[in-house]
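All protein chains but one are shown in place.
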Amino acid sequence: MQVKEYKPLIVAFCCNWCSYAGADLAGNNRLSYPADVKIIRVPCSCRVNPMFVLRAFQRGADGVILCGCHPGDCHYTSGNYYTRRRMALLFSMLDYLGIEKERTRVEWVSAAEGAKFAATMNDFAEKVAALGENKRLEDLRCKR
Amino acid sequence: MRKCSLDSMNLVFAEIAKAASLYLPVDGKDGKTAYTKWEDGLTWSNSLNTVRGPKDFFFPQTENLVEFKTSGKNIEIIDTRSASEDFVVFGVRACDVKSFDVLDRVFLKEPTDSYYASRREHGIIIAAACTKPTETCFCQTFGIDAAAPAGDISIWKTETEVFWQSNTEKGAALLTKLDALTEECSTEAVDAQKEKIAATMKKLPLANLNTDAFGAGKTKEYFDAPEWKELSESCLGCGTCTFVCPTCQCYDIKDFNTGKGVIRFRCWDSCMYSDFTKMSAGQPRLTQTERFRQRFMHKLVYFPENNDGMFSCVGCGRCLAKCPISMNIVKVMKTIGGKENA
Amino acid sequence: MQRIGVFVCWCGSNIAGTVDVQAVSDALKNEPGVVFSTNYQYMCSQAGQNMIKDAVAEHKLTGIVVCSCSPRMHEATFRKTAAAAGINPYMVEIANIREQCSWVHKDMVTGTEKAIILGKAAVAKVNLNTPLTPGESPVTKRALVIGGGIAGIQTALDIADAGFPVDIVEKKPTIGGKMAQLDKTFPTLDCAACILTPKMVDVAQNDKIRIFSYSEVTDVKGFVGNFDVTIKKHARYVKEDICTGCGACTEKCPMKKVPNEFNLGMDNRSAIYIPFAQAVPKVATIDPNYCNMLKNGKCGVCSKVCAAGAIDYKQQDEFIEEKYGAIVVATGFNPISMDKFDEFAYNQSKDVITSLEFERLTNAAGPTAGKLLRPSDLKHPHTIVFVQCVGSRCDACAEKGKEYCSKICCMYTAKHAMLTRDKYPDTDVYVFYIDVRTPGKNFDEFYRRAVEEYGVHYIKGMVGKVTPEGDKLKVQASDLLANKQLHIDADLVVLAAAIEPDKSARPLATMLTASMDTNDFFTEAHPKLRPVESPTAGVFLSGACQGPKDIPETVSQAGAAASKVIGLLAKDKLTGNPCVASSNELMCNGCSTCERVCPYGAITYENKEFRMPDRTTAIRRIAVVNPAVCQGCGCCTVACPSGAMDLRGFANSQIIAEVDAICK
Amino acid sequence: MHNHQEPLIPKIGVITDVRMDTPDIKTFRVVTPDGKKAFDHRPGQCAMLSVPGVGEAMFSITSSPTNEEYMEFSIKKCGCVTEWLHQAEPGQQITIRGPYGNPFPVDDEFAGKNLLFIAGGVGLAPLRSVINYCRHYRDRYGKIDIVYGSRSKDDLLDYKEIIDEWANDDNVHVHLTIDREQEGWDGHVGFVPNYVKELGFDTDKTAILCGPPIMIKFTLDGLYALGFEKTQIYTTLEMRMKCGIGKCGRCNVGSKYICKDGPVFRFDELDELPDEY
Partner (left out) sequence: MQKITRDQLIEKAASLLANGTVSCVLGWQKGEFDYDITPAVFDTEDELKANFVWNDFCGANFSKYLVSKTKKCEGKILVFLKACDTYSFNQLLTEHRFDREKVYAVGIPCEGMADIAKVKAIAGDGISSIDCSGEKMAVTTIYEDAPVMIDAKDVLAERCVNCKSKKHVAYDELMGEDGDVIDSARFDEVAKIEAMTPDERFAFWQNELSRCIRCNACRDICPACTCEKCVFDNPNSSVENKSPANSFEEKMFHIIRAFHVAGRCTDCGECSRVCPQHIPLHLLNRKFIKDIDSFYGDYQAGAEVGSRAPLVNYTTDDLEPGEVFERGDN
């Protein structure tokens, strides 16, 4: 019997200036990472509303990752500092509600870090895949 | 009339649960009572006063109506209704039983609501006489006898025994299934129980509240009463009273796009919400005062006008207990209906 | 609903090699809003672009999705194509199926699947796109420079040189700043006054430059290109336009016991004074704290001796309102107060001085006419101890001092030590240091000369305590290299005090909504790439207000700031980024949360009258975003609890639509 | 399967034609996928149209029941459903259910009467069904007067039909007016209520009103001044509706449900209702 391989769905929010460019660089260098990762471009990581993160989980995402410029390097000077606080609190709350902590992550990836982008995505996808389907934050109506 | 010992109730529940899902009021960890699906060993709460009424069983807070799938310009309509399964709701108070009459008036009126009708057909109500009414109870105001509940089957509970009497064919059929666990008996103990309950009812603080001032034809008299403003002054416009009310039946129909299709569902709504009557063109009930008035006028005047004098309140007291700011229908009745009502 | 056209690019085999482009364009055909879908070898080519233009015309497209390389490559190209085809350029979205799909995935099936999903996300977004037009605002072609030190002077001269009018606001009676107080400058040892004062004269004589001396900025409104600034000109009780600067009044003034701030209080001046000989503007100023006439109406000598009749005891503070297109902050620095450094006995002995005081002591125009005499007894000091890093590079948790390196101290201390040894070879000079930092051009050579040619004793270690004893200063120090305690009987101790931003900077930053770091240095828009701009558009940074700097660095930054200003003022209109935040006033709470996270000060509040549901009206506070200032980061949109604040081009609904499409 | 008919489950409707009537009103022709009328209706009744995922809304059926081929809906752009519909093209499917509400009493109270229709703006939409019904059974009614006004000539609904057909009928008198002078308009200029007063109708008529609230208010005053009784005047109301069958509680005004007991009311009936519509 052939078991259908479980493919996690991962939504990655990438800031336009660093991480999205980092992802492009990973592409330029042909550094592969799972196709399960789908990138959404945002101007800055601070544009990511916790609601977007929850929305992704509702709609069936198994993991959500935010990528932004390294602290201190934000194109808008301070955006990622706010991201850092917001997501620290959000992730801690999700953990408190019993949501697996490996499903959420924030990673700082600069435009020069194509390799880091690919490595991060490989690692994240692997961790999320190990957890299996997101059952705790899914909306059954949107079941894939 | 039949009876069984209180100790044998687990067997009785097991018997009922063989053929249908059985729901009964169970005390939760927080001391609050809620209808819970019976599992072996689960005992029946001494308090029948559940936080939420049994309305959900027939008119759930959310239910899917129909699904759509779209592709290009085309739409496919998918009727997702499935046949309801039989279920039994046990331990319903007299007031809550009466609330089904109120809901029937709305949902079974032509054109019949098939979702509700189907559940009504498949549900059996075992009503229990109240043993311990509380200060918020005022079912007597609406002519409801807490000691003689309607329903498919009525039961009375004493210290050691439970007495059974069927009121409908459905009830009789179910009771027959319990023959082995129950025995025929006289009504003596029940009559005594009824008297005891009646005596308690007289002692309730709201025992003298009456509906004389309300009913059909009172629209003009009360609509512009200045007291509405003061009564609604601190109303938050939340939906608590509506959602715990066993007779409130307003609903909203909404679409939910799952990404794979559109689910059209309905959910409880509240006339206390500011968007309830809001249209793109305008809003007929602009302020909370108007929305507040609508709720009580509907229960006390409009509904009786359309339903042979039946009020859409059964005196269950839930809104008295749950309103965050302690504003409720009793205060409204006393204020709007005149002080003589006090 | 939009009429969307989807264009899938093969990029030769770059995309088509791993993605079945036909399958992608077919799959996207049935997405909501899509009325046309095709694929082509090179969408960015002229032929590809023409294909888009034709499709727009033929299918009356309102939106375009290009599935191609990264938007960082060709978003601009396709926006131009859209504009040429007659639809708004912001109705274009790119699905990145090359860098983020075909190039990172090997398998055709996976690649195609992902490309379709990315395409769907782009389609979902375009469905919610709205045409955006960049806002335009006019530019007032005048610059304001706040601070008249070397930074402000250089910036003003450079801007004026390009033909734009500039105003300098200087809070002191004269421009010149710290550099005017210096004696020689490292590493070339040319005299500060000799190179500064001609520039001051240039400023005075430049008809494009106005100097508001003895003035300060009290209010700033507006935004880039359109600042409204209020300048308060303090009453100097002397008519600036009439005073010839002859100095007769200063000589005759009976009140001569006023500490002379130019010489850091080491000598006195009169109540009416001209700070120094080459002051610009060279006009007298009456110090109202000391003038008898102003204090109790008795005296009036200056008025009598003034041949020009320039004295005006009734003069009032004057408020000037002016419009500017750009503002340059050049507020400079000050040495920190030595009050907290009891261990160096600064407040106990006159002979413990700061390096800036030492500059005045060695300056020919200083209190000792350039002779190095110690302040207590005006004797020539034979042993001088220089202490470096006083208040610099302190622990974060220390109660005094600064965490940062003040940068200039190593060099000026080397200068002082060298000059002392040069002029007074009989003097023993010790320099106590933590590190000697000499990274500038010719800096290390300079320092080595001090040690090697001039025999300055450089000792790695810190001075622990200075105790005045008789006419000596007992200096207790450690020599870290020799690992021993030293005791030196010094005649003079010179402290290289840390420098800090001028106190006026903090309130100014608030007025400008320019951000500052914890040390009150202005923050730059980007530490590497935009070092002379403040994050607040139209506000530029010059000199030490941004961080410790020496003169060459200050001058180069001043020039850089000027060139940025010139670039701005050269424009007739400013075209904004249309992807800016905007607030829905009906939902706005006016809670100020958004304002607090905005790095650009783009959000202000106004009270607006609203009709309430019960037909009454009420005044509500609402946020207003200035699109000319907003840079579109979107931080405010998340801070806003009610969702009133949204970002054009990256709206909540658009991002959610993308999420939904990806998770479909 | 389920044994009950469910009123809340709609049918599929296909938009077969879209006509741009005014800058913000379009008229949609709707049939079932097999090209028939979705259901029969009476003049003045409404239908629930919906776009899955966008929402459902109640619209009056503007075509006459005597049209046996299709239904028409004249819809003004004012909310998300209407906005979506305005973008729709022929061939687009939507959903439809109904008919809802009470009709105008065309076969009883109106029979044999002279009729005066007064409409403003998109208010003509519900009346068009009645007018065409009455025109179809022309001999059942007396004289028909139609007063119709809009902001401008371009905002007049069904202008072509009015000019080409209604105005040419026997004993049908069309009185058009626009709010402000306009080039190419040689008809009456002024607001509907004033025009009604100017025209000065006899009270031997039944009046049927539909339009914006402000127009209704002043026209009523005018009609009363002319001697009309409340029992002679009808109108049709608009309210937020969800179910259309008198259950969801939204369109409740006093003891009436607009969707079930209305939308057509005679003014003496409206007097009994609290002023909340």
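The chains carry the letters A, B, C and D, assigned in the order they are written, with residues numbered from 1 in each.
Operating definition for what follows: contacts are C-beta pairs under 8 Å (C-beta built on N, C-alpha and C of every residue); 3 or more make two chains touch, one makes a residue touch a chain.
Just so you know, these numbers come straight off a predicted model, no measurement behind them.
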Contact set of the excluded chain (shown chains only): A, B, C
Touch criterion as defined above, residue of A:18, A:87 or A:109 at the omitted chain: A:87
Contact residue for the chain not shown (choose from C:6, C:493 or C:639): C:639
Residues of chain A (touch criterion as defined above) contacting the omitted chain: 50-51, 54-55, 57-58, 71-72, 78, 81-82, 84-101, 104-106, 136-141
Touching residues (missing chain, whole complex) on chain C: 586-593, 596-597, 605, 612, 616, 618-621, 639, 641-644, 652-653, 656
Footprint left on chain B by the chain that the document does not show: 30-32, 34, 47, 49, 51-52, 61-62, 132-135, 200, 203-206, 230, 233-234, 236-240, 242-244, 252, 254, 256, 265, 267-269, 273-275, 320, 322-328, 330-331, 334
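The definition used in the following text is that only the chains that are shown with their structure count from here on.
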Between B-D and A-B, the pair joined by more C-beta contacts: B-D
Mean-CA-position distance for chain D and chain B (Å): 39
Centre-to-centre distance between chain C and chain B (centres being mean Cα positions), rounded to whole Å: 68
Centroid distance [mean C-alpha coordinates] between chain C and chain A, Å: 35
Per-residue overlap in chain A, given as positions that touch at least 2 other chains: 59, 142
Shared-contact residues (touching 2 or more other chains) in chain B: 70, 257, 259-260
Touching residues (chain side chain B, partner chain C) in the complex: 70-72, 257, 259-260, 274, 283, 286-287
Residues on chain C engaged by chain B in the complex (per definition of touch): 30, 32, 613-615, 660-661, 663-664
Interfacial residue positions of chain B with respect to chain D in the complex: 65-66, 68, 70, 73-75, 77, 79, 81-83, 106-107, 109, 111-115, 117-118, 216, 219-220, 223, 249-255, 257, 262, 264, 266, 269, 271, 276-281, 284-285, 290, 294, 297-298, 301-303, 305-306
